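Every protein chain but one is kept in place in this view of the complex.
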Amino acid sequence: MKVRAGIVGGAGYTGGEMLRLLVNHPSVEIAFVNSSSNAGNMVSDVHTDLLGDTELRFTSDLPDDIDVLFLCVGHGDAKKFLDANKIADGIKIIDLSQDFRLKANAGDEWVYGLPELNRERIKKANYIANPGCFATCIQLALLPLAAKGLLDAEVHINATTGSTGAGQSLGATSHFSWRNNNLSVYKAFGHQHLNEIGESLKQLSPAFDKALNFIPQRGDFTRGILAAIYLDSDLTEEEAQQLYEDYYAEHPFTHVSKKNIDLKQVVNTNKGLVHVEKHDGKLFIVSIIDNLLKGASGQAVQNMNLIFGLPESEGLRLKAQAF
Amino acid sequence: MKVRAGIVGGAGYTGGEMLRLLVNHPSVEIAFVNSSSNAGNMVSDVHTDLLGDTELRFTSDLPDDIDVLFLCVGHGDAKKFLDANKIADGIKIIDLSQDFRLKANAGDEWVYGLPELNRERIKKANYIANPGCFATCIQLALLPLAAKGLLDAEVHINATTGSTGAGQSLGATSHFSWRNNNLSVYKAFGHQHLNEIGESLKQLSPAFDKALNFIPQRGDFTRGILAAIYLDSDLTEEEAQQLYEDYYAEHPFTHVSKKNIDLKQVVNTNKGLVHVEKHDGKLFIVSIIDNLLKGASGQAVQNMNLIFGLPESEGLRLKAQAF
Amino acid sequence: MKVRAGIVGGAGYTGGEMLRLLVNHPSVEIAFVNSSSNAGNMVSDVHTDLLGDTELRFTSDLPDDIDVLFLCVGHGDAKKFLDANKIADGIKIIDLSQDFRLKANAGDEWVYGLPELNRERIKKANYIANPGCFATCIQLALLPLAAKGLLDAEVHINATTGSTGAGQSLGATSHFSWRNNNLSVYKAFGHQHLNEIGESLKQLSPAFDKALNFIPQRGDFTRGILAAIYLDSDLTEEEAQQLYEDYYAEHPFTHVSKKNIDLKQVVNTNKGLVHVEKHDGKLFIVSIIDNLLKGASGQAVQNMNLIFGLPESEGLRLKAQAF
Partner (left out) sequence: MKVRAGIVGGAGYTGGEMLRLLVNHPSVEIAFVNSSSNAGNMVSDVHTDLLGDTELRFTSDLPDDIDVLFLCVGHGDAKKFLDANKIADGIKIIDLSQDFRLKANAGDEWVYGLPELNRERIKKANYIANPGCFATCIQLALLPLAAKGLLDAEVHINATTGSTGAGQSLGATSHFSWRNNNLSVYKAFGHQHLNEIGESLKQLSPAFDKALNFIPQRGDFTRGILAAIYLDSDLTEEEAQQLYEDYYAEHPFTHVSKKNIDLKQVVNTNKGLVHVEKHDGKLFIVSIIDNLLKGASGQAVQNMNLIFGLPESEGLRLKAQAF
């Protein structure tokens, strides 16, 4: 018996990635792909790389003979959708927007879907708030410290994201002529993902009250986030590395690299890689993910696997782009 | 006494390049930059690389105390502008759109502004129709043959353009996430520049009646056009090379390279480079330009220099990007 | 019972892709990865994206308890390897070099491993000469015509390849500072893949004796080949499209797109997409593949699947990069 999945917002970037993953997932059947703007069109006319992989068409219907519903709509629209549409009891919901990530917005029904933080709770959840891309990358770098109460200093974070992080809407900073060979900073010290990161760190380390100084950057690549992070720490490099290896030992997608890492090691995969170094009193951590996979749709499928008791990495052993 | 220049449509790509060239042109004074959408704004707020170079603001006015008017508006809009605005006698007009390139649209008042074809006529012209970017690149590869009546076979052209060739309007094919690392064909056999190329070739070689098979491609770079062209020919490689060298001997921007060429040799310059090889019965020509300079604004300044009796390359000895 | 595979030359680009495919192939076990220069090193220290996917180490040994041997060494080195090493009878060999592609070099023992041309012969083959990347892309555009004897005119081919096509050796044209935002032509009319293309076309259409005019280009992307091809033809667009659809109907990786195509539709997949248009008397075909997958290692795995009676697409339903 396959898990029957519905997708709302299937014409966007995360919806497309969801389709690319689920068409090859051995335990999933795509029940429908809802897109109001594309109802009736072939999925492969919008996500043209899927030509030959699926004969699905977008629909404006919302059949309820499904096991799980993925919400791949914009921030704010997930809440509106759920306010406007009654989803039958028993259907699991995995929302990729930010609408239900913070406790203040979500209450106890929603579980923050970062398996490296909440795996056991995810398995029992009905509703999953899938983490943000920057938030995932940065948390993977900090969770092992927070879990041991060793996060007791101001944290300095510079992280660069690919263009797909901004979605498919057209704008000045997504124009090829502007972005190619370019680099820029935006939302310095004010990125919205700081809130969800803060809640996770306090979950593990309730006393944590230090600043998270976060400089996001727009890179001239399409996929991926690289975060360079440091903080004062008493750990030695060996202790830190062991701490990270222990923390991630049972997590199939997050690995500690003894060697320095570069972004393309994870592009087009669901992996997170972290690398730690010690320089004088500073612990330095590099963390990389693919923003659309481990930072969005891949993690959503990972959460689905956990909820339905499937192997955590099923359908997610992806060939890296590598080049 | 400096040449006083006005620019209409100064907020677009070719308008911006015109400004980048004219702020450093020793014999030109920018009288005004007209942009209805940006009237009152600093030029350096739109073309932000000009910060520190100019304190100019866009205006909605059209003062007539100028010597030359550059029209940097969209195709169709130049004709509309001239229909709606009476330009005082004695003001030279250089139009970068396609509106007056073809004889059927322009009559005898307009000279097609390709110095390598029409230098003497340009010097005496009042109105210049500045050539298209693909058209410039392809003509530089074919003019020497046409001038000697040696263009007597079907011509095969594949040319790839940078993203700035499509202007600054946002669209699916200008989105960074789509265009980066991508390549595609468009308007195969039907590109509008074929008409102006055809007229130029017939000007030099009235009997020319062979097909110009032209496949345009969208490249994943911002600036430049590379055209790869071949045709049946009886010339030897040495004869062809000599023919091209002779034809361009007195032209300061177009050079014949004995070695194979690559696009970045001309990017951010006003140059055209051509390279010829012979393979069995085929004469093979590679031609490269920067689409915004030799293919648009640089050539417009070159035409202005010719009209006003300035050195042809004044203000146009540009440092190549090289990397 | 899994197919036991050995890889020779595992440290290069095609060897790396072979590993990325085989670590996730459900019916294959990697018996060994031979690399003289890296013997003893972790595979994931060389192909760093494989961290977490495999604990394999390179070896200098050549155990013979295998079912299939993939040769991922340079051109010329495959022949040398087989001259120097006796491979036990019964072991299938799939060679990714060009050493055995031409009949003159290979004799009858070797089958040219293009499933869209030779599927039935491949199933029974002991030795496979895996096609070249350009050769695959161009043949996919021409086979349906050749099969019907409709290839009776000079063929015009312009094809642009990504940087991985040149392998991992360092050189002036593989330097990032040179290649980024650049484009160039090389080996015009003289690319070595013309020979294998010619042999395939004659296999289907023995009378074919027209020129294949081929201009290869170096693109500023890492993966993929786009070929733009045309020839005189009496077929209508509808007839041509039907011809191609019929020819590829039973081939799981090659599809005919009614809409125009762009390179990234196939990047990081084993697919080939073709699109046909008719313009006056010219039939115009665009063909795209990923040079390292359908153009090399992916096709090698496809051939292995055919030889061992596995589903042709097993282990090859890859998530496209898409962006």
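Chains here go by letter, A, B and C, matching the order in which they are written, and residues are numbered from 1 within each.
One rule holds in what follows: a residue touches a chain if its C-beta (ideal position, glycine included) is under 8 Å from a C-beta of that chain, and two chains touch if they have at least 3 such contacts.
Everything numeric in this text was worked out from a predicted model, so none of it was measured.
Participant: In the full complex, which of C:Asn38, C:Asn130, C:Thr164 or C:Thr254 touches the chain missing from this view?
Facilitator: For the chain that is not drawn, the touching residue is C:Thr164.
Participant: Give the residue, chosen from C:Ser27, C:Asn41, C:Thr54 or C:Asn180, that touches the chain omitted from the document.
Facilitator: Checking the options C:Ser27, C:Asn41, C:Thr54 or C:Asn180, the one contacting the hidden chain is C:Asn180.
Participant: Applying the definition given at the start, please give the residues of chain B touching the unseen chain.
Facilitator: Contact residues on chain B toward the absent chain are 13, 16-17, 20-21, 23-24, 45, 47-53, 162-164, 180-181, 222-223, 252-253, 255, 257, 259, 261-262, 264-269, 271, 273, 292, 317-323.
Participant: Tell me where the left-out chain touches chain A, residue by residue.
Facilitator: Residue positions of chain A that touch the missing chain: 156, 158, 160, 177-178, 180-186, 188-190, 213, 215, 217, 219-224, 226, 228, 230, 260-264, 267, 277, 279-280, 282, 284, 286, 323.
Participant: On chain C, what residues meet the omitted chain?
Facilitator: Against the missing chain, chain C presents residues 13, 163-164, 168, 170-171, 174-181, 220-222.
Definition applied: only the chains that are shown with their structure count from here on.
Participant: Looking at mean CA positions, which chain is nearest the middle of everything shown?
Facilitator: Taking the mean of C-alpha atoms per chain, the most central one is C.
Participant: Centre-to-centre on C-alpha atoms, which chain is most distant from chain A?
Facilitator: Taking each chain's C-alpha mean as its centre, the farthest from chain A is B.
Participant: Using CA atom averages as chain centres, what separation in Å is found between chain A and chain C?
Facilitator: The computed centroid separation for chain A versus chain C comes out at 34 Å.
Participant: As a quick test, compute the distance in whole Å between the mean CA positions of chain A and chain B.
Facilitator: Taking the average C-alpha coordinate of chain A and of chain B, the gap between them is 46 Å.
Participant: Would you mind listing the residues of chain C that make contact with two or more other chains?
Facilitator: 180-181, 222-223, 261-262, 264, 267, 323, in rising order.
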